[in-house]
Every structure is written in C-alpha cells, then in structure tokens.
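Please find one structure pasted underneath; my questions will follow.
Every protein chain of the complex appears in place save one, which is left out.
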Amino acid sequence: MKRTLDNETMAKRVAQEFEDGMVVNLGFGMPILAANFVPEGKRIFFHAENGILGYGSIIQEGQDIDPDLINPGGLYVRPLPGMSVFNHEEAFDMIRGGHVDLVVLGALQVSKNGDLANWFNPAKGIGNIGGAMDLAVGAKKVIVVMEHTTKDGKSKILNECTFPLTARECVDMIISDIATIELTPGGMILKEVAPGWSSEEVQSLTEPHLIVADDLKEMDLRV
Amino acid sequence: MKRTLDNETMAKRVAQEFEDGMVVNLGFGMPILAANFVPEGKRIFFHAENGILGYGSIIQEGQDIDPDLINPGGLYVRPLPGMSVFNHEEAFDMIRGGHVDLVVLGALQVSKNGDLANWFNPAKGIGNIGGAMDLAVGAKKVIVVMEHTTKDGKSKILNECTFPLTARECVDMIISDIATIELTPGGMILKEVAPGWSSEEVQSLTEPHLIVADDLKEMDLRV
Amino acid sequence: MTSKVFSSFAEAIYDIGDGATIAIGGFGGSVGMAQNLILALRDKGSKDLTLISNTGGLCELSLGGFIAGTYVDHAILFQNKQVKKMIGSYLGSPSPTTLSSLEKQWQAGEVEVETLPQGTLSARMLAGGAGYGGIYIPTGVGTIVEKGKEKRIIHGKEYILEFPLKPEFAFVRAYKADTTGNLIYRLAARNMNPIAAKAASVTIVEVDEIVDPGGLDPDIIVTPGIYVHRMVKIPKGGKK
Partner (left out) sequence: MTSKVFSSFAEAIYDIGDGATIAIGGFGGSVGMAQNLILALRDKGSKDLTLISNTGGLCELSLGGFIAGTYVDHAILFQNKQVKKMIGSYLGSPSPTTLSSLEKQWQAGEVEVETLPQGTLSARMLAGGAGYGGIYIPTGVGTIVEKGKEKRIIHGKEYILEFPLKPEFAFVRAYKADTTGNLIYRLAARNMNPIAAKAASVTIVEVDEIVDPGGLDPDIIVTPGIYVHRMVKIPKGGKK
C-alpha cells in the first residue's frame, strides 16, 4: 500500500493555514497537535472551550506544569504572554458569535456539500457532543483533518454522511493523509496531493467527484 | 394644610425595610436618599445598574471622591469592603433574574392592582425608561416611595394608571408622605398613617378603596 | 449579617434531598471540580438526583493529564446509584473501549440522559440565571439536537429555541472568596463554575481561602456575592 502522511505531518500541513494574529480553536485528538507547529514569527491565539485564549504548546510530563492550566482535552499547556481567562459561557459566545477565525476538527465523515459527522459513532455508547457542534457552526472557517479512509479502506468523504451530523454545510477544507481538498459551492476541488500520489489515486478513494485544480500541487510538508 | 413627611423622613421609613444582608436597588431621586439611613449593625448590599454591588453612602462635594465610582444617578459614592464591580449586562441579569431582594422606586402613579407608571410624563420630552422597567419586573419586592398626591392635590394612587406603564402588577408596598400601604391580591391595605393623620383623611386623598389594617399604626419615624 | 461560611461540607448540603437538581461546575478532570461537596453528597446518599454538568463523570477513566482514581467527580454519584437524570454535553466515556458508570446505567435504562451542545448548556444556564424565557441558538440545527424542539428562521438563518435551566443547587469550586461571597478562580479552574453559580437558587462553594471583606479588589471579582449562598473552606486533607 502507498505511504500516507502520519498525524504529525498532517498537523504540520494544518499549521500552514495559520496566519499571524489569528484566533484558532483546535479540536480533540489530531487537530490539537498543530499547536506545536506554529510557524516561527507568528503569534496564534489558541482558543479553548474551557475558557482560555492565547495558550501555548502542550507540556509533556515531568516539565513545569501548572495544575490549573489545561486545554479542553485535559492536557497541560504553557501560558503565553497575552493569555486571557474567562468562563465557559464567554468561551462559547466567542465561538457562536463568529469571533473565532479558524477551527480545526477531526471527522468521522464529511459530505460533498460540507456536512460534518464527528461526534458520534452509533456503534459506541452514548456519544460526546462536547463543543464540536458550536465550533462547526460558529467559526469563520472550518478545516477538517483526518485520515482519508476508514481502517477498512472506505472513503470518509461521502456524497451523504451516514453518521449523526455535527453541523450541515460547515466544512471549508479537508486536509487528509493523502490530499488537500477545498469545498466550494461548485463542488470539491482537489488542491494538493501527498507526495507520490496522483489525482486519480485520490479520486479512487473518494466517493464524491473531485474537480482537479488547474494548479494542482504536491503538499509542501516543510514547516 | 396638614403636615406631610419630608423626603428625608420618607427615606428613613424606607430604610426600616432593610434587612441585614439584603441586596437593595434604590431608584433615581428620592429612593437613593435611603442609602444614607442604613440601620446600625446591618450590612445592605446596594446594587447599581451601572455595575456595582455593595457601595456605601453618597459623598458630598469636597470630600474624598473617586472619580470612577458613581451610582446610576451620577453621584459619587463610597466604596465599602466586599464591594464588587461587573458590567452592565451582568447588572441586569441580576435584576431580571430575580437576584435582587428589594427595589425602591419613585412613581408618578400606582394603580390598585400594583401597576406602576414612573418613567414617562407624556407632557415632557422623549421619556427615560432607564432601568425602571427591569427593576419593576425583576425584583423580589418592589416598594414605591412618593408623595401621596400631585402638586394640585390629586391622588397618585389610582384605580387605573393613565400615564404609560413601567410594569404591570409589580408594586408590593407604597410608602408615601402620609401613609404606608401594602398591596395584596385582596386589595390595598392601609398599614400605617403619618403622625397626625387619620385613616379617613388618607382615604380621602386615595382613589381606590383602602382596607384599614386591624393593627393600623402610626408610622415610626425614628431611625 | 448571617454568615455564608459553613464549617463542613455535610452541613453546607444539609437540605439537598431526594429529587434535587444540582449544577456541578468544572469541565472535565479535577480542575475546578467541587470534589469535596460531591463526596459529601455521596455520603448523604440523596437519591433520584438530576445533575447538570459538562461531562457525565470521568474520574473512573484516565483522560489527558488526569489519572483515574486520583480525584473524584460526579461519576461516584452514578456508582452509588443516586442519579435519575443527567443533562450535559460530553456524557460518554472518552475511551473507545471502556464505558463509564453513566453509560452502563443508561444502557440498562436506569438513567435518563439529555445531551446538549456545550455552548447551549451554558446558554441555558445563562437564561435561567438572567431571567430570559428562552434563547434562539444556531447550534444543533440539522442534527439530533433539534429533535422535538421548535425552530425558526431569523434573518435567513435557522435557530433552535432553547429554554432556561434553573437548578435548585450549584456546586462551585473557587480559589478565593471573601465572607460576603465574592469569588475568584484560578486559570482554567474557572470554566463552568461562574455560570452554574449564576443559574442556581442556592449556590454552595468550596474554596481554598476565605478572606475578610475588602480582601479582594472589587475590579477582579468574577462571581459577585449575590450569586453565592454557602461556602466551606477546604480543610487540610480535603480534596484539591
């Protein structure tokens, strides 16, 4: 099987979307890794649902940990100068009110019109909505970062989602382990392929039709 | 003409309603005077619409004034230990949400079922709603303090208000310059008369029928 | 003035009887979680509780920097079969393989569950505390969240009508208080505590330190004392 990008490399590709001064919320799991790849010279204000704006990178065990400074995933983070703290209601007013520039979420499924399913696999317990629905509805821009296919090789990009939705028509861009895809009113545009992949190979693993960009590029994976 | 209570004496009567630890909002004008008559040994938390809880007495000119510490009427007030500051939205969440124990308001008219008209005399300009409607609707208890009659001797307590309303069925008690009246589902109960006044004399200046309390008292005007 | 300071957690929750509704601050893990009040409620044993909190209790499972068994949260009230209904947002186990006590009781039909978007949970507590009758919220449109709820298009966008949550009690974890009930929190331990305090009729606080009035700068107070009814200082040996 062809080589796909690992999680860290996808996180690096996500970090290329960061612009100086942006407010960015990184979802649970893979997205949160991007906090550690902020391009040098840029200040990103990471927003956390539990009520923090402007925290820094994740702290590994054994280092200086402040027991009261965690991100929504329960991981300890570094304080950065300019950080602010507020309550949970304010954190979601920021999200719902459209003040967050960019949200990066994981996904179970994305449909061609940008529907997102990421909170509930019906095969599994009660389901955790958490902040996902607010983030998907409220952000100025939503990027999904995920593996392109399920473990048994089925496309996670579908004509219609089959899992319970997080929000309708909310996804602007998908960064997967084999491609970068932009969602537009005119359809899904394949903008980049991972090194060694052709547009035909990506299409073969994608249920909806992909429009290949005139300027199709290989993903630039330097940081 | 018989002697009526002056503003300061009415404010003292209002202050008798203060219970230790109460949160009290005093409206513009006459009510605000009561801040200076808190019974000794009691702590009242005065709430201000501009975002203060627990301020102290009004400061006259020439004394130590903090230029940033004013009440809603634009008067400088003393800070007290335990005071807190918050924004305007929070101030009204407290009011509307029923967290304020007692509100004391001035009035143009009060009806027998407790309707209040206090924000707008149609003869005069554009009218100032301010915080009056929120206070009348939200407080656990509303006391109106006012002169019993207009300057030309007409009852301000009416069967129906004729001025634009502040809120319906909100007034619990009236402290006027000649009487104390409780509003109950069964009607208006005359509880106290000012020194030298009889219940018949008060009734003659009051449009709705007053039920004279079995234990009718003379107003106690010591502080 | 009647003191808001109680000498024990048990006394501070004396009137939480069977069937009570309690909002529990915190977010997930021990940070900002009123662990001592939860322990006292477990010991008191009140049944048929309705709980309002972000999670359904996570202390049985490890998550991020939090290790199972090193702290408590309302999972222990499920273990003790005290809960009838859970209103929250992140109600499942974070583990792909292990179920929480709540999930097991839910699957057995022993517990009723209402799952909300996290922002809607806070907004509904805001509505409860601020006297709003309802709020139109865009979150959840086109998802299972809208099921059974009224929708409305306002200026071309769809919203769900959500109603207030007004718990009888709130459990709040604060960093410092003054004796009049003013509270401050520390960093991410603030989270849902201020909104739970605002929504509840009786707010009960556990706090590291209680100072005299005047000991907190009026400008830095986060929860004004108007929202606080009872406080207990966490003693040496208490859960932190």
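Observations, loosely collected:
Per-chain numbering from 1; labels A, B and C assigned in written order.
Throughout what follows, contacts are C-beta pairs under 8 Å (C-beta built on N, C-alpha and C of every residue); 3 or more make two chains touch, one makes a residue touch a chain.
Keep in mind the model is a prediction, meaning the values are calculated, not measured.
Among the displayed chains, contact with the absent chain in the complete complex occurs for A, B, C. Only one residue from B:Lys12, B:His47 or B:Arg96 touches the chain missing from this view: B:Arg96. In the complete complex, the hidden chain is touched by one of A:Gly62, A:Gly82, A:Pro122 or A:Pro185, namely A:Gly82.
Residue C:Pro138 is the one among C:Pro138, C:Pro167 or C:Gly181 that touches the chain not shown. Within the set B:Ser57, B:Asn128 or B:Asn159, the residue that contacts the chain not displayed is B:Asn128. Although one chain is not shown, part of chain A still touches it, namely residues 20-21, 23, 42-43, 45, 47, 52-54, 79-86, 90, 92-100, 138. Interface with the hidden chain, as seen from chain B, comprises residues 48-52, 61, 65-76, 79, 85-89, 91-93, 95-96, 115, 124-134, 137-138, 164-168.
Take chain C: the residues that touch the chain left off the picture are 123, 127, 130-138, 152, 154-155, 157, 159, 163, 184-187, 190, 218-220.
Here is the rule we use: only the chains that are shown with their structure count from here on.
Touching chain A and chain C together: no chain.
Centre-to-centre, using mean CA coordinates, chain A is 29 Å away from chain C. Taking the mean of the C-alpha atoms as each chain's centre, chain A and chain B sit 56 Å apart. Multi-chain contact residues of chain B, defined as those touching 2 or more other chains: none present. Across the assembly, chain C contributes residues 126 that each touch 2 or more other chains.
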